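Only one protein chain is missing from this complex, and each of the others stays in its spot.
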Amino acid sequence: MEKKKAKRKINSSTFLLMITIVLFAVMYIAGMIIFEDKGFAKPQMFMNLFISNAGLIVIGCGMTLVMITGGIDISVGSVTALVCMSAAYAMENKGMSAISAVVISLLIGILFGVVQGYLVTYLEIQPFIVTLAGMFFGRGLTAVISTDMIAIKNKTFLAWANYRINLPFGTYNRRGMFIPAYIYPTVIIALGVVILITIMLKFTKFGRNLYAIGGNQQSAVMMGLNVKRTKMKAYVLDGFLAGLGGFLFCLNSCAGFVEQAKGLEMDAIASAVIGGTLLSGGVGTVIGTLFGVLINGTISSLITTQGTLSSWWVRITLSALLCFFIVLQAIIAAVKRKKKKN
Amino acid sequence: SSNGSKDAKKADDSSKSGNITVGFSQVGAESDWRTANSTSMKETFSEENGYTLIFDDAQQKQENQIKAIRNFIQQEVDYIVLAPVTETGWDTVLKEAKDAGIPVIIVDRMVKVSDDSLYTAWVGSNFELEGKKAAAWLKAYLDATGRGNEKINIVDIQGTIGASAQIGRTKGLEAACKENKNWTLLAKETGEFTQAKGQEVMESLLKKHGDDIDVVYCENDNEAFGAIDAITAAGKKVGTGKDDILVMSFDSTKTGLTDVKDGKIILDTECNPLHGPRVEEIIKSLEAGKEPDKKQYVDEEVFAAVKDVAKISADGKDYDVTVVTDDVISKRAY
Amino acid sequence: MAQKTILTMKGITKTFPGVKALSNVDFKLCEGDIHALMGENGAGKSTLIKVLTGIYPFDAGEIIMDGKAMVNKSPQDAQNNGISTVYQEVNLCPNLTVAENLFIGREPKKLGMINWKEMNSRSKVLLESLDIDVAPTTLLDECSIAIQQMIAIARAVDMECKVLILDEPTSSLDEEEVEKLFALMKKLKAKGVGIIFVTHFLEQVYEVCDKITVLRNGELVGEYDVENLPRVQLVAKMMGKDFDDLADIKSERSGEVKEGDPVIEAVGVSHHGSIKPFDITFNKGEVVGLTGLLGSGRSELVRAIYGADKADTGEVKVFGKKVKINAPLDAMKAGMAYLPEDRKKDGILADLSVRENIIIALQAKRGMFKPMKRKEMEDAATNFINLLQIKTASMETPIKSLSGGNQQKVILGRWLLTNPRFLILDEPTRGIDIGTKTEIQKLVLRLADEGKSIAFISSEVEEMLRTCSRMAVLRDGKKVGEIKGDDLTQEKIMETIAGGDKNNE
């Protein structure tokens, strides 16, 4: 009897995550079958999902943290732009080293985290509004630094950005040459962050407190948790991850400009939600967010591979797939809920 | 490895079908100009012409374009055509293309990369030259109408800050203002290439500078439409009259030229979106084993509402000024 | 006699906008004492506790613990200072497991990481020691409110503490659970823990407590030893006036219930997974009690009738006519009203004013396009505030700033306003002070006299015996019997609940 109950519990809390992973696998395999002749089945295609989204994965992790507390951070796109611009400006216009660019990036992230965290936690202003202001601020500040595009030519930086790590598998191109699949260091950093945060969420006091706060903030206070400090820490960590993610983003694009990473916050939020995180707080995992990112990436990859859609059909198809996905998820969850009740 | 060779064979089969595969990464569909640009590409690289076009819309996001190029590489396309969202940030992914042995042709905006061999050729507009042409025309026109020494106040309604077109066109004007001592640039404010913003900015400028403004330099047609509305609403007139305001614009879309014909826009400098044929030329010469010119500017004209100026020169070259008639408008493709 | 004082509160004063919740209250707790904190609804008991544990800052006064003055800035501070608390409203996290709710903030660790295995096994031991039948890995959200209450208690008692505060922990527990709790309290008392115990059940006070402190309207009435304060006097002190004893209310009943004048009949109604098909009839002018052990499905039964959970099978007849009940509104239109058991979750609209909370059901019944006039709303609100003696700063005060018991009265008022012919009361007297409780019981009987039929659920058998003329007994989601007339005795009920064969019809 007890065992049965325990099993039921595991199902309900990891269920959304499992749907997400299964749906991702189904979609990807379908893509591999349909677009096999267009190279969709190549391992590198899969690696590209990680390469192109390394920054987003890290930013998504930060987003997941604040969403678990019941908050949100829509400044991440602007922070990314600001990080890229500052790093580029520091290296190109001020002649600083690549290492100092890293430091600057992380500092910017942390600074945003601290200020936004303070406003949200101690002045109890709604997170959406605080980070909306953060979004305006970051974007504006980017323009203040420079309205020109700055290309990064710093040798060390470019060496980092182009350091290819070949994997022991690959494919043959049409001339019969073996091309190994490869990744960049950004991918390793991103996956490292996912693993660390997963451990943190599951096995540290801080991690569990985040869930408690998201579940019921009032209760968390009454149970004697230090809600304010925990929340503050979550925003600072989120800021740090936004800074780090921004830097990874920068490694992918090697440039700084005002319009960079516009709308990234929506990608991050969508990824987290598809991965099973609730905007209302208390529920979510970064593994889920990782799959959310991969799903978004796969959808756009499928559309690119298809390759005959006009601009507007791209948008419509993209959101139709997104819609299909979200609705399917909702329906499966609802059916599951009903079953559980019975 | 048997699997690998099978793949290789299959790829061979598909390339034997004869079509040349071109992957085109477009910025988006943010303006009529862009749509015309996409259409030009699609018409040129059609199945009938012996091509397979893989079209990708990046929705104004550079990261999407990077993804698309990586995707093209995996699809083993023959050529990649890139209309970049930004000038910078292409080193890594273009290197990947180069390593895969796929030539990359850049259209529209230029890219800044550490190594020029990362792309094969570039086709596009010279935005700064466009700005210079416009300024040259204005100078010639003022001279021709006897206002050459008058104090001329100009406001610049800029494009989206950071866009290459904005940077080039603003530069062209600024250089001219420096040269002509009697020209004053009263204000620069972005209208974000849209009619609504252009109107809003113009309203505000009119309130601030009132009757002082002589020339409004709009960096595209949509902004010009907005500015004209704002000017008319404030009880002023656009046109050549004594207290009127001269409105200058860029792009020369069909609707823009209609306003030129009506005398609302005094000068419209063309920005040609029809890149398809030029790109095809480059691909043809590459297929033939030739090396094309690295930089190729598309031809662009200057359209005026008045006949006062027949010829202008900019960057040491002469350009004819076309006076807009119904005929000119009906020939416009976009 | 030489008991050591562990906690002293002196001259505590606390004001909320519009209310003086506490004025100059003194309180003293000794080692190994169980100290009852008594008072009517809104007297300031919960507020005193919240001030002590740092949820609210206080305006004046001082708190001395172990001879040192201290101020708890937060419940965390209070915990660190050895004060462990179960608040009146269950305050746990619904999205966490039972084990986590028990241990959050003090998780067992290994190498700096939370040791889930140990946490779960320790939880299991703790739950078993209190006879709580739930697996540690269950999500709290899936537990019934009584289980949640027990978990909150388990959490509090498991913490090393010098002072244990229990604010109405027994309101949603049945007698068996209460016994378990008392045993536990006595054990802690023997260890020298000082316990502050808030309850509205006088018997419980006399069963376990040593001292009683009475509050009235935010002011201290006095501190007494239990032996020196007979019940009648205690009640008089709480209410500030003499109280005609609560005994035979039932004798006040005038009208005879006419059998066979059914208002609501349920035939074969069931809800999958929670309640098996049952038949039940509610006659005009009759109060029917529903009894059974905790989790026996009493709430589920009435919810199925009311359409709160749509019934899977069976039909409901009103005055012999079949009505389709798909949603609560259908039930309301058929003249039903339902006072839910979980006030916080299903009852109050926290941010809305008392006035709005009172009129909302009537408004919903009338429909969107027939909004009530302001005057009408105010009259209704004033009427029920007076009738039920709801203690509120004004009718525009948000309901969330009322004391628990007063919130309950507002919800009761909400349903009376709709003038139902069939009233479902699921634990209507939970958290209500003794005076008002009697008032409500009287009210229930009066309503029955007026010809309304009533379904009454309560964990207090005595209360049911006083009010009900017939009782249905449930066990494991099944109706196992009905008792009426002279059979209506405590023993008989217990027998049926336990599964005596005789009455299983």
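For clarity, chains are labelled A, B and C in written order, and residue numbers in each chain start from 1.
We adopt the following convention: a contact is a pair of C-beta atoms (placed from the backbone, for glycine too) under 8 Å apart; a residue touches a chain by one contact, two chains touch by 3 or more.
Methods note: contacts and distances are computed from a predicted model.
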item: Which of "Sulfurtransferase complex subunit TusC", "Heme exporter protein D", "ABC transporter permease" or "PadE1: phenylglyoxylate:acceptor oxidoreductase, subunit E" matches, in UniProt, the chain that is not displayed; value: "ABC transporter permease"
item: Displayed partners of the chain not shown (whole complex); value: A, B, C
item: Omitted-chain contact residue, chosen from B:S25, B:T52, B:S164 or B:Q195; value: B:Q195
item: Touch with the omitted chain, as defined above, among A:K42, A:R139, A:R208 or A:K231; value: A:R139
item: Contact residue for the chain not shown (choose from A:A25, A:L167 or A:C323); value: A:C323
item: Residues of chain C (touch criterion as defined above) contacting the omitted chain; value: 306, 308, 327-329, 332, 338, 340, 345-352, 356, 360-361, 363-372, 414
item: Interface with the unshown chain - residue positions in chain B; value: 29-32, 35, 38, 161-162, 187-190, 192, 194-197, 199-201, 203-204, 207-208, 222, 225-226, 229, 233-235, 254-255, 258
item: Interface with the undisplayed chain - residues on chain A; value: 119, 122-126, 128-130, 132-137, 139-141, 143-144, 147, 258, 266, 269-270, 273-274, 278-280, 310-316, 318-320, 322-323, 326-327, 330-331, 334
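Keep in mind that, in the parts below, only the chains that are shown with their structure count from here on.
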item: Other chains in touch with both chain A and chain B; value: none
item: Reference chain B; chain at largest CA-centroid distance; value: C
item: Chain occupying the most central position, where position means C-alpha average; value: A
item: Geometric centre distance via CA averages, chain C-chain B, whole Å; value: 73
item: Numbers and ranges of chain A residues touching at least 2 other chains; value: none
item: Touch list for chain B against partner chain A, complex; value: 1, 4-5, 7-8, 10-12, 14-15, 23, 26, 28-29, 35, 38, 53-57, 59-64, 66-68, 70-71, 74-76, 85-92, 95, 100, 112-114, 160-162, 167
item: List of chain C residues in touch with chain A within their complex; value: 55, 74-76, 78-79, 85, 87, 91-97, 100-101, 104-105, 107, 112-114, 116, 134-135, 137-139, 142, 155, 272-273
item: Chain A - residues contacting chain C, complex; value: 2, 5-6, 8-10, 12-13, 199, 202-205, 208-209, 211-212, 214-216, 218-226, 282-283, 341-342
